[in-house]
Structure formats: C-alpha cells, structure tokens
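All protein chains of the complex are present and in place, except for one that has been dropped.
Our next item is subunit A:
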C-alpha cells in the first residue's frame, strides 16, 4: 500500500502548508489591515504625573538695616539659608516649600530710604531703588527703636514686594546671631504666608486633583467662591430695568469701566485675558416677589430666597456667542416703582449695607433703589442717571472675590499699605499667580492622566498625530512649569502652566476621541465569524488529525521496538 501512504503524506503536507500560509501570511495581513492608527504618546512621562511632587521655592532677601546687627555679627551672617517644608496632601500628591533666604546688610541708599518719616514714604523710595522679580520678596529688618512704624505695628507690607519688619523688644540686648535668626524666622514665615502663599491656599488650588477632607468646610467655601482658573474670562455688566414705563435709566458704563475696572484688569493681564461688555435688559423680573416689611417701610428679600432670584433673569442674560470662556455676571437691578425701595436682608434679618450679594462662580447682583430721587408728582418716565462710583465700588469688590484675589485679614501687628491706583498690590498678584499656577498644573495633570487612561481603556480608538502633538506639548509645558516653580520663576511657571492646560484640554475635547465613534471589539468579531469559522475549523481538525496520527505512529514504533 505504498501509494496510499504517499497520498496520505501529501494530504498532511498540504494541510500543514495551508495552516502555515494562514498563520504566516493571513493573520499578519488581517492584523495589519484592521489595525487602527495610534500615534505614539509619552505614556511613561504621563504616568509620572500620577504622583505629583510639587516644589515651590521662594526667594526671600532679608536686609538688615543699621542698628540691627553689630559689625562683628555682620561678618558671621550666613550668606544664604535654605529651609524646606514638606507636606503630604494625599497618597499621590506631595508639596514641598523651599524658602531660600539670603541675608545682607542695607546699602547706603536703602538706609537713606528707611529714614523717611512714614512707612509708606519709605516703601515708595525703597522700590524706586530696585525692582524685584515676580514671586520674590524683600524684608527689611529695622531696629526696635526706629520710628518708622507706630508703637503697635510690627510689620508693614508695602505696595510692591517689600515688607518692613521691626525687631521685637526682647532682642534689644545681649543677643547672639543665632538668637536673632531664630527670632526672625517665624516672623519671616508669617510674612511669607501673607505675601506669597500659605499652605491652605495651595491645597485649595489642588482641589481638582485632591479630594478635600470634609472637615475644613471653611476653606472649601473660600476656594469655591472664586472662578476656576481659565485662560480668559468674559465680564458682563447688565442693567436690569423691570419697569421702563416709569424709569428711563442712564448709566455711563463705558467710562466707568474705563476708570474703575480696566486698571485692575490691566494689572491682572498675566493671569488671564479679560473682555468686558455690558447690556441693558428691560422687563427682567426677579424670580421671587419681595415682601413688604412694615417696620422698615420697604420691600425686603430674605437671604433664603436669594437663591431663586436669578433663574428667570439668567435665561435672558445670554451667553457669549463668540467665546467659551467662563462669564462673570454683574447685575444692577433697579426695582420697579411699585416695589421700591427694595432691601436685601441677611440671615440675622439685618439690611445688608451694600444692598448687594454675590453667588460663587457666577457673579454678583446689586439692588439700586431710585424711589427717593423723584417725588410722586414726577412725570413718568423719569430720566435717572445712575451713580456709577457707588455701583462700581460694589462690583469691584465682588470682582476681586470672584477672581480669587484673597483679602484674608492680616494677622495682628501687621499693617497693609493701601493699594495704588491699579487696585491691586504686586504681592497680591503674586499670591494669585502662585495659586493659579498650582491650580493649572493640578488641572492639566488630571486631564492628561485621565486622557491617557481613556486611550488605554479603549484599544481601537484612533489617535491622530495632532492629538499626540497636543499631548506631548502639554507634557513638555507641564514639565517646564513644574521646573520653573522649583526654580522660583513664577512668571514663566504661570505661562507654561497656561499652555499646558490649553494643550491638554484641546487634546481631551478633540471630536475624534469620542469613544462612541468606535465599534466595540465583540461586534467586530461578529462580522468576522462567517469568514473565520469555516476557514479555521478544517485547518484545526486536520492539524489535530495529523498530531494524533503522529502520536499513534510513534506508539506503533515503540511497540515494534519492544
């Protein structure tokens, strides 16, 4: 039976070669043709951001004026001193603050400046001498006997990035240099917390990344009030006139914005872009009917009902059609003639002095009563000019709150210089920049890690080159921002963190990454089954048969040997 044996071998060889062709050519071909394009992503670098270790470093210059250190101590004063403070926020996030303190004695010109009669004059002439980079601080230490500060004042915080610190009374006699430095350290820390950042600010800024403990509710309220960091904001002033039949209102918003708001926004330009517009809305009613209070002979709005006031108005405010930045709304509500005067009551049933309230991350409303301007005999409609100074005072205060310019009350013994025409001191801007940089870094890291996670989860999503490019640029900007924070270059850090957040959001919201656009794997295989099943079954069967034949042959051979 030689011919049948040959036939059998031929059949086996044919089956084997078909199987080989299917495995060597067919499977790779199928794999290659159905593969989705996935551009390379810096996954390992993104994974590093899962555990964020932020180092914030501040340069502090401590200048001893004459009479604070003796000449022999002067020589022993260390040039620099670095202090580190570590905090663990949660298992994935750690914060480290580094204060790089440099000591030096005052120059002659600075001594002259410190001899000015008042602290504000001294402050002015001091920053005429030198310009400090963004994020750094200078603390001038003056002797206890100095008359620059009044009796109960220890620290004077200037308009720019300078502070004047008076030595305490116990340091007058018999102190060593170590004692002096040890005495100074906690006070310098206090100034730093006031002027650059405090731990609570930074943890609040990390709220995008870290779940805050439910205990410190006070902090959450503070941090939730301000708008989230964004590359731009739209500020809208709306004049609500529910009664155009009796009041014809005129507000000179254009010059008011120019005079009051624009200087502040120019100062805030490094943080974000702002655009301002205004509108007048007629027949815009509040959502609640004010109650008449006989004891006050006025209409009142309770604190509890304020939450319902805005909903009907908001439908008419309109969002900005031309951009997607968050909108800050400031409404000036002039009550109609029948419901005037209108007062807002706080929880203690006291009339709120400013007659205004604000809503976190939304904006503010001010009620502006005009009933006492005209008498009952006036001819309707009455033309009324609105006092913009009064209105803008309230709106500016609300704007500062909503933008997160912290106005935490200074600790005892501190005096804060009244700010210049810009409405914002340099150190306040620095403070905002610190927390905004940290917030941006936190948001960008969460966005980019969750994007990486998403792309990892959905295996057949297409990653285009432009997305990979955005992700890489976000990662690079993030790394740069973290490095700049470490180096203490606040301006650059903010710049890079803004770029990182923009790039990461653009990648995250790219329409091609919508996972609904892609077939799940099981459906894809359902389509392949009609092809795969009839092809693979014979191959598998014949392979099994060949294997069993071979095994049987070996057994026979063994039996023959035996």
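Some notes on this structure:
Assume a residue touches a chain if its C-beta (ideal position, glycine included) is under 8 Å from a C-beta of that chain, and two chains touch if they have at least 3 such contacts; residues count from 1.
By our rule, contacts and distances are computed from a predicted model.
Its record in UniProt calls the unshown chain "Phosphatidylinositol glycan anchor biosynthesis class T", which is the match among "Phosphatidylinositol glycan anchor biosynthesis class T", "TATA box-binding protein-associated factor RNA polymerase I subunit B", "MIF4G domain-containing protein" or "Origin recognition complex subunit 3". When the omitted chain is restored, the residue from A:44, A:255 or A:558 that touches it is A:255. The chain that is not drawn here is touched, among residues A:354, A:460, A:476 or A:495, by A:354.
Only one residue in the set A:74, A:278 or A:479 touches the chain that does not appear here, and it is A:278. Residue-wise, the contact with the chain that is not shown comes from A:383, picked out of A:121, A:383 or A:556. Counting over the whole complex, subunit A has residues 3-4, 7-8, 10-12, 14-15, 18, 207-212, 214, 217-218, 220-221, 224-225, 228, 236, 244-245, 248, 250, 252-256, 259-260, 263, 275-280, 282-283, 303, 306-307, 316, 318-322, 326, 344, 346-347, 352-354, 356-362, 364, 366, 370, 373-374, 378, 381-390, 392-394, 396-398, 400-401, 407, 409, 418-421, 423, 446-447, 450, 453-454, 508-509, 513-515, 527, 530-531, 533-535, 538-539, 542 touching the chain that is not drawn.
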